[in-house]
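Missing here: one protein chain of the complex. Every other protein chain is in place.
We just call them A, B and C in the order they show up, numbering each chain from 1.
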Amino acid sequence: MKLLYFAWVRQKTGTPEEDVTLPDHVRDVGALIDWLKTRGEGYEAAFADLKVVRAAIDQEHVALDAPLGRAQEVAFFPPVTGG
Amino acid sequence: MKLLYFAWVRQKTGTPEEDVTLPDHVRDVGALIDWLKTRGEGYEAAFADLKVVRAAIDQEHVALDAPLGRAQEVAFFPPVTGG
Amino acid sequence: MIRVQTEDFDVSAEIAALTKARTDVGAVVTFSGIVRDVALELEHYPGMTERELGKIEEEARARWALQASLIIHRVGRLDPGDNIVLVVTASSHREDAFKAAEFLMDYLKTRAPFWKREGESWVEAKASDDKAAERWK
Partner (left out) sequence: MIRVQTEDFDVSAEIAALTKARTDVGAVVTFSGIVRDVALELEHYPGMTERELGKIEEEARARWALQASLIIHRVGRLDPGDNIVLVVTASSHREDAFKAAEFLMDYLKTRAPFWKREGESWVEAKASDDKAAERWK
């Protein structure tokens, strides 16, 4: 699965994107976040306050409890500030 | 007093503007209209349907019963259609 | 600013003139009115037009936080596709710019002394324009 990070989430994880193979028990976005937080301080910092983290699965906005299903690409980012 | 006419009111009266000396009893816009209607068919046609006639005194919109006061310039025209 | 003119206008140039050398404008809204299928002749009441447009603009600036505003209305003969009217509002915030531009157009449509003629027939005023203007009361 491809993971993408934007804005300060990207700065905190230290990478714009990566390919990961998930453990079987990781079936929704929340579980994915919990798993990512075990991978180091950067991830812990990025996901410390989930009120300001948004997610997209295959380029569609989703809630943080959305099932991953057959997701190919999951992205994490702060609330958007364009316009 | 200077009278001005615009759009189809102008076409019906047959003149864009004229100077008139009003009889003493003409003290409001309504009386002015009644007096103008005595001045010929064109005026009668222009003021036949007062629902579609608007007036301005000294370049300010007024109702058809507004007093003339010391008006220098009175204008008659259809509802506006700019923009 | 108010202008009544026969010449066309350029939206970009007008925006640039209004926002030049300022860094407090975050939002610019423009409205352009364009002649549709039939050529028009636009008549107006010189003097009163400028007064009314000036009052309408003043009212908009009292109601919303605008850094700049502009109304241009053309008169004379206009062909299909030609610009008729331009309203520009500049603000720090988009809501003020949007609301003020709508207000300016609604008031202009119902208060500014312009009349449109298509060939031999005068365009009739629309009840929908009166209704649109009512909502600002």
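Note that in this section contacts are C-beta pairs under 8 Å (C-beta built on N, C-alpha and C of every residue); 3 or more make two chains touch, one makes a residue touch a chain.
Note that the coordinates shown come from a computational prediction; the quantities given were computed from them, not determined experimentally.
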Chain not shown, its touching partners among those shown: A, C
Residues belonging to chain C that touch the chain removed from view: 10-13, 15, 19, 22-37, 80-81, 92, 94-95, 97-98, 101-102, 105, 132
Missing-partner contacts on chain A, residue numbers: 4, 6-8, 56, 59-61, 75, 77-83
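Heads up, the rule we're going with is that only the chains that are shown with their structure count from here on.
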Contact graph of the chains (line, ring, star, complete, other): other
Chain pair, most C-beta pairs within the contact cut-off: B-C
Euclidean distance of C-alpha centroids - chain A vs chain B, Å: 73
Separation of chain B from chain C, taking each centre as the mean of its C-alpha atoms, in whole Å: 27
